[in-house]
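Missing here: one protein chain of the complex. Every other protein chain is in place.
Going by the order they are written in, the chains are A, B and C; count residues from 1 in each one.
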């Protein structure tokens, strides 16, 4: 174990995996000498050279397509997107090509491709650079979807992603990069996909959250504790596959569910969780599941508006109280 | 009133609106002499010329962006996408540009732009040409989303869309084009956005469906009637704005909800409806809302697989019976 | 120069493709086959000639009009035909159909129903070959219409920068569905677009086996020598409608007939006779193709439908 930031945890896993398997390489914008805007590839080109730490032009659709081709032809590419918002310029390559190639061609291809990058609020990047994209990739089948909320999770999930023979959308959060935590340095340390992590046990209400909102949910849980509400905080870790069992079992215990994410609330992945839990644990529910997410407006630039547009700790506390009728 | 197909209903409204307002024009692939793959622009170039019925190159992102620019500069463009699946190659222009321009620039722009085209199963077009895309556009704010299920609805909603000063994603369904029905020919006939249509009244279970699935839900309702279950079938008509009130009131009456769509079930818009209704009408629910949608695999080509991948009438009947415990 | 062995292979391949496509038309018309089917009759020379220079380890990416590429690259006719019919024995287990047919074992990374969608994939395959120091090349086939998609631009720029062994083969048949090239493509020769990527671009008669071959072999040599990509434009024509039943209001019967005069198979057959092939040899090859196609149709017709119970298999690869 060693203490490091979320960004460095990511970088270290990339380095370890590149050492372990020469077919692993990374490409993206500004990842070479600049080491990526957030430092996730800092200095890697020094060890691995600029063939394996490959700067790309600003052609996201092109280099994601190239990643797919390289994966089909025996490499294990990691593609860094500077902002996950830029999946939008490459959406056909991701949804129609990367996600479907294995299935529609009869299961003959393996596609060990990781598409990773950061998203979210926290740096005043405004509407086109602060979005949460993961819901789309949960909706269209063929991609695994990982969302680490801590340095340790980032390390464990990323290694699993790189070694997976399936395409993985790997969502990091810009406001988490500087977070520090203990990280398992074992070059075989992996966290399984499809296994939710109970970040905090509790008995009165289940709070499901991902990425930045795990932290906020934990803060809310602390506040709730002070008023006598015991919150269980669950981080699904991956949205595809989704660990329904852990969430449903928790709600069977608590009888109450709040889902909170930064993705827009409307038709966000929280709706899926709420609907799924309602289906599976209807008789156990003491209150209707509540969902919190970004408002139905593009994310505004001004900080006070950005805060108003996204769930705050107080909103989570409020929602938990509401489902607990307290 | 006159009897016409869904495709001709669409064509006629485009023609009427182009006659009425010379700023209305249409562009897209193969819409001129071919009249569109599905005939929705047949012969229009003869009346309006090839400036206003404008063939485009295969550059969807480019011509959607051009549509946005033209709308900002005083025109009222209709952009036809041959398949709504192709929104994927133009997703940035739609989600980051078209949807956000008005809001992020301080509300100073009006964007009277309609992006229309067909989607869905029914012609063996397989995975990349049979998808249901509407959920994405419900999730990201800034676009209105219309989904007509009959010739009359197509006409009434399309006119509303063309006259709206906001961007509208207008989803047609390939398997509905040949459907015939009575259509109001009044050149002022419009159907309001945000007003759901109760296609059939009932008392035991509420079935919410769009596009092709309205028909299927109505078939299911007939079968259900034969076993003594009275189903209310609601077509939301527009997903944005969404008429929550009509759906919630219906469920308050029936106590039961089934949502069925062709979009993938997982994180599909049905989850939003189920979660929303659970929130608003929890105490009225006699059973957990059920959702039906395409399975979590790309839509396969073989007809038997395509059928297996998508909800059939029997599945709707089965779901309705389940929520009615019968 | 085309060796005798390769010449007869090209000739056979063209007949296979032609025969296959003709059968598809009649199966479609008799409702044995459904979906989006795009036929390449009239364009056979390009796939046949290009692929005669490749091994099974080289890669191709193909298009919605991909039967010819698939066959030329070495696919079995029976599995291909079964795929078009949505049968369990098809290359894709009936999941892909005509627009999404692939045969990874012969290096065909797939038809691509998204216009232009396959171009960057070929660049990536070529990148893998280069990074693994293998000698394989990748070829991307695409149409004239595809050259107006942004992805074309991005992929060619990448290929040039990275100097990967990829060859871009544009099959310019003058139309994208109903839209004539002049209405969609701001240049007459798509090969001039190579200038934008600092790579060689050449336009050849796409119905002339030898012309295609010469241009392609030069590109192949460049690619194998590590000198990077080439753009080859082959001017050709599709004889049939874009889809079965296409009323074709956008072109004249005379235009179609004039191109039938330029039939690439007939033309190459005449060339081969001049070069010493006998009429019997050629007839034998065309008969062989005919027989293979017929067997493929039988195989496909007699194959079972896919098992609905396995519908969720293969969405993801799972360790056995």
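In this section, a residue touches a chain if its C-beta (ideal position, glycine included) is under 8 Å from a C-beta of that chain, and two chains touch if they have at least 3 such contacts.
Just so we're clear, the structure is a prediction, and the values are computed from it rather than from any experiment.
> What shown chains come into contact with the chain that's not displayed?
Result for the missing chain's touching partners among shown chains: A, B, C.
> One chain is left out of this view; which of B:68, B:147 or B:239 touches it in the full complex?
B:68
> From the listed residues A:175, A:198 or A:296, report the one that touches the chain absent from this view.
A:296
> Quick one: which of A:5, A:23, A:97 or A:125 touches the chain that's been left out?
Only one listed residue reaches the unshown chain, and that is A:125.
> Quick one: say which of C:154, C:292 or C:314 touches the chain that got left out.
C:154
> In the whole complex, not just what's shown, which of A:58, A:178, A:227 or A:314 touches the removed chain?
Only one listed residue reaches the unshown chain, and that is A:58.
> Touching residues of subunit C against the unshown chain: what are they?
148-154, 156-157, 160-161, 183-187, 192-193, 195-199
> By the contact definition given up top, give the residues of subunit A that touch the hidden chain.
Spelled out for subunit A, the touching residues are 29-30, 32-34, 37, 55-59, 61-62, 86, 88-89, 123-129, 295-298, 300-305, 308-309.
> Contacts of subunit B with the missing chain: which residues?
The missing chain touches subunit B at positions 23, 25, 51-52, 56-57, 59, 61-75, 77, 92-93, 96-97, 100-111, 141-142, 144, 165-166.
The rule is simple: only the chains that are shown with their structure count from here on.
> Centre-to-centre on C-alpha atoms, which chain is most distant from subunit C?
A
> Centre to centre, by mean C-alpha position, how many angstrom separate subunit B and subunit C?
36
> Using CA atom averages as chain centres, what separation in Å is found between subunit A and subunit C?
39
> Residue numbers in subunit A touching 2 or more other chains?
If we look for residues of subunit A contacting two or more partner chains, we find 61, 92, 96, 100, 103-104, 141-142.
> Touching two or more other chains, which residues of subunit C qualify?
92, 95-96, 100, 114, 117, 150-151, 315
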